[in-house]
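Pasting in a structure now, in structure tokens, and then I'll have a few things to ask.
Removed: one protein chain of the complex. Kept in place: all other protein chains.
As written, the chain order gives the labels A, B, C, D and E, with residue 1 at the start of each chain.
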Amino acid sequence: MRIFVINPNTSSRMTEHIRRELDRIRRPDTEITVMNPEHGPDSIECAYDEVLAGRGTLELVAKANAEGYDAILIACYSDPALDAAREVSSVLVIGIEEAALHVASMLGHKFSVITSLPRRMPTRDLHARMRGVESCFASALPLDMPVLEMDTQPEKVKARAVALSRKAIEEDGAEVIILGCAGMTGYAKDIERESGAVILDPVAVAFKLAEALLDLGLAHSKIRRFASPNPKRSCGRADNDVL
Amino acid sequence: MRIFVINPNTSSRMTEHIRRELDRIRRPDTEITVMNPEHGPDSIECAYDEVLAGRGTLELVAKANAEGYDAILIACYSDPALDAAREVSSVLVIGIEEAALHVASMLGHKFSVITSLPRRMPTRDLHARMRGVESCFASALPLDMPVLEMDTQPEKVKARAVALSRKAIEEDGAEVIILGCAGMTGYAKDIERESGAVILDPVAVAFKLAEALLDLGLAHSKIRRFASPNPKRSCGRADNDVL
Amino acid sequence: MRIFVINPNTSSRMTEHIRRELDRIRRPDTEITVMNPEHGPDSIECAYDEVLAGRGTLELVAKANAEGYDAILIACYSDPALDAAREVSSVLVIGIEEAALHVASMLGHKFSVITSLPRRMPTRDLHARMRGVESCFASALPLDMPVLEMDTQPEKVKARAVALSRKAIEEDGAEVIILGCAGMTGYAKDIERESGAVILDPVAVAFKLAEALLDLGLAHSKIRRFASPNPKRSCGRADNDVL
Amino acid sequence: MRIFVINPNTSSRMTEHIRRELDRIRRPDTEITVMNPEHGPDSIECAYDEVLAGRGTLELVAKANAEGYDAILIACYSDPALDAAREVSSVLVIGIEEAALHVASMLGHKFSVITSLPRRMPTRDLHARMRGVESCFASALPLDMPVLEMDTQPEKVKARAVALSRKAIEEDGAEVIILGCAGMTGYAKDIERESGAVILDPVAVAFKLAEALLDLGLAHSKIRRFASPNPKRSCGRADNDVL
Amino acid sequence: MRIFVINPNTSSRMTEHIRRELDRIRRPDTEITVMNPEHGPDSIECAYDEVLAGRGTLELVAKANAEGYDAILIACYSDPALDAAREVSSVLVIGIEEAALHVASMLGHKFSVITSLPRRMPTRDLHARMRGVESCFASALPLDMPVLEMDTQPEKVKARAVALSRKAIEEDGAEVIILGCAGMTGYAKDIERESGAVILDPVAVAFKLAEALLDLGLAHSKIRRFASPNPKRSCGRADNDVL
Partner (left out) sequence: MRIFVINPNTSSRMTEHIRRELDRIRRPDTEITVMNPEHGPDSIECAYDEVLAGRGTLELVAKANAEGYDAILIACYSDPALDAAREVSSVLVIGIEEAALHVASMLGHKFSVITSLPRRMPTRDLHARMRGVESCFASALPLDMPVLEMDTQPEKVKARAVALSRKAIEEDGAEVIILGCAGMTGYAKDIERESGAVILDPVAVAFKLAEALLDLGLAHSKIRRFASPNPKRSCGRADNDVL
């Protein structure tokens, strides 16, 4: 099977980071392509970044469909443009946040989410609610580091994540911790060893879930919410349409 | 006061429709500018359209801030890019869906939302939940008409809306009906007269709410969720940033 | 337009306080009458007070209807007799708590409510839930002062409110603060300046919302929940009926 | 033990009806007093009636406390003035709606509530939510009869209630039916026999619950929500205070 | 009336403890039988224990039905096998946790539950949600003692329970405290005196509720959720069926 992985930001260093980690965990017969848009923010740290990353992400979704990939992963922990991607894709699209939220809900009573900056704590709360798993949401834990540092300072991130995880277990009732940024992919095992909690790496979890669903020939439903955009609709200018 | 109204799609006909209706209801001392982006979809009927409309919408938000407007209205009933707009704006931003949902929750026990196509019914449900008023949400009612027809066929829309409203009152427990598309602005009174329900025109409701909040000097909080994007973050290319 | 504002308690000092503040913010063409019942508790600090204030409040609602006012404001932050008032009124009735809860839900991720005494904390929680915005409710913050002191000791109230607001922002995730008592009307701007949060004055917010809805000819729905009391019902004695 | 039962409306016929039924089910050693206020509406069919019935109800609560009763029952299926009654009472106060809602939640998966008029359907929904058992609420079923007819036309009520119960079982998933008006007390067994559902008579259920809790020396908590009204608070006039 | 009380664990000492306490509070004309299964765990401290206690509990339910008891109490604060017991019983079955949760929801704004070990805190949260009263749930409070010590060390339990209750009142908003283990039956009054909260003894509350419902001839509904097991179903071996 062939899985197309989109890093929605424009940091090629983070794209490389994601590719390296997925290369370690993909099944031998799974081919991966990991790409980022040419244009757009080089990290996604707020809703504004999410909007600007949207078009480039959808262009890559269209490309993956055109080139016959079997599934698409959106590898940013806010699932930018996820609903839109499912509308324009005829193959399975998985968002790493949604996948991690649901798997976390299964593996322990409640989960907490490590996020970059305090400003993103409401987003973590809102998205848990939007995905319907708010009763399993314990807390959002800010690392107080910008996204791009997560990629470049693994030891600092891990040390802080261990401390935050322990606090969430003791004070917030968490039993599972989600590393809420693609920039932390590959760090889970070290943090798990120190913290005693189950630590989820959303990129890894979502990727493996994609492999699993592809084995079963499953994709998202196209009935209403993710139905393809109406073809008869004309757009103002040719370049408005990524399809 | 000066209010900048964004029609996030590129239909100048709909922009004109909105301007005409707001001109009727604005206070004499309220100045309005109604604009649409130059690029983007000419109607917003799915999540894909919302993403493509995002950048143009944010450019107009930046323009309104630069030109010293007092408030900004996003006049599409899905509130595209609303969180992002609040991040990049130092002045009040109101989304017509959010405003209508909260006012509807006050004026009757439950509300229903008239929407364009059946495919948007899940969106109406999801957004009621995302805004926290799901316990007041009775149902979504599909007109089964594309957005641009709403603008051009007012009598057909009104007749269908009356029938849907009556059904929602009888079967779904609705007491208030929201006209869930900016293309229906100005139709509320005729539908109210025939249906017996309170009918909300989201463009009008949000506009008047903006005037009201401006009188009090209120804007959205900038503490966490709507904090300004981090200035130190650099982008891949100059044109990625609308600010 | 003419708006009738009811202070449901019998403190004429607080009635005067409310009138003074509304006089500052009303539009030039909005006439206001601010009155309190002749009989009833002189402050409303518990459910018992709310019940005793009910009849006098409804008499004023009937009076406002008889005298042709365009809208009625119930200016006590527990919305005493609000549902009943909407039943007996053919013109718009707004409760200051309900209005503040919904506007607060729009202006930030979560809100906290400053209340008089610790005994009222459950009421704040219960009413947020009753109005359907419990997912936006962060906390109730007790000033530990009786209602009538709020009116007479503005500086003490403001200093405590600033401290409570800061605590709610840091510890409870609040981004908006509601001043949960009509006795604090007019204090918002001073508290906002010191605390950094958006501070809502429910009397002001509800009053401006009433002006806004009147501009649009909107009132509450009379379909079921707020339908007029059944006229054929006879009462035990003439004085049981305020209409 | 001595239980004081308040019929909050002024219909002495309904008071007699309630007394007669409670006489059949009280334990031999339980003494009952059943009274209604002298003034107030003679049936309670809307929020306006609830407000007008409040003061008289609280006067009887005060009387029951003064005369040393062990518990108080508020026998109107909207629990008018329940929170206030608990504040002013040092002995247990039970509302028949609250008691029925919680017992119904235990005896089957979901319950429906038979109510008088369609206008009361939102109230049934709202109160289920206010009491925290909304996930067990299946539907409200309108008899389409005013309250006082329930008392005088038992056969008509029973026939309609059987039909509504069957419909609720088949279509709404109800397994328990609450007779949502004190005027139907004593009708449960006949309806149960015909409908196959468990039928709850709220007056009977609440009365027996009161006996049970008195056996254990239990009353409502006085910590915050039901704390006694603040004694230092002075009222405008002597007659404002029922205590 | 005759009530059959099942202690689902095999500790005869705890069975005796329960019998002794119920003997004090039963009405003179209520006969009780208190029994525990012959086989199974001697205390129930986790889900594994609940499963192992299930079969023995159901055998006693079948025995109570065969011997013509009027009601059955499952006296372990996790309600092991409660749904199954209601299916196989034609007479009323009450679980002490479910009864306590609903009564607690009536007697104060929120309740906390004292539990044995920290590992059971998620269970308390989950069960409050499963019974539909999660909005009244304040917190779970671990005694940090195994179940069998509760029975043997009353003074140590009471002292800790007082401290935990006070903390829950101050920090978690609790107004009612549930003693969440049958091993604490009989301790409520001493804890209530010291803590100021209403303290519920679930064994006592559920027993009195059973008496009350029996007075009214009520049992759980047999319509769907608690319908009797399908008689035509054959089992693998004779000893698989407890009926």
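Points worth noting:
Definition applied: a contact is a pair of C-beta atoms (placed from the backbone, for glycine too) under 8 Å apart; a residue touches a chain by one contact, two chains touch by 3 or more.
Since we're looking at a predicted model, the values are computed, not measured.
Among the chains on display, the ones the left-out chain touches in the entire complex are A, B, D, E. Contact with the omitted chain, checked across A:I32, A:L117 or A:V133, is made by A:V133. Only one residue from E:G40, E:G95, E:G108 or E:P202 touches the chain missing from this view: E:G40. The chain not shown here is touched by just one of A:V34, A:I169, A:M184 or A:V242, and that residue is A:I169. Interface residues of subunit B facing the missing partner chain: 121-122, 125-126, 129, 134.
Where subunit E meets the chain that is not shown, the touching residues are 10, 38-43, 45-52, 54-55, 58, 81, 83-84, 86-88, 117-119, 121-123, 126, 129-130, 146, 224-225, 227, 229-230, 232-237, 239-242. The chain not shown here touches subunit A at positions 25, 27, 94, 98-99, 102-103, 105-109, 131-136, 169, 173, 175-176, 189, 196-198, 200-201, 204-205, 208-209, 211-213, 215-221, 223-226.
Operating definition for what follows: only the chains that are shown with their structure count from here on.
The rotation relating subunit D to subunit E, fitted on Cα atoms, amounts to 180°, rounded to the nearest 5.
Among the pairs C-D and A-E, the greater number of C-beta contacts is found at C-D.
Measuring from the averaged C-alpha position of subunit A to that of subunit D gives a distance of 52 Å. Subunit A and subunit B have Cα centroids lying 29 Å from one another.
Subunit E has residues 109, 134-135, 173, 175 in contact with two or more other chains.
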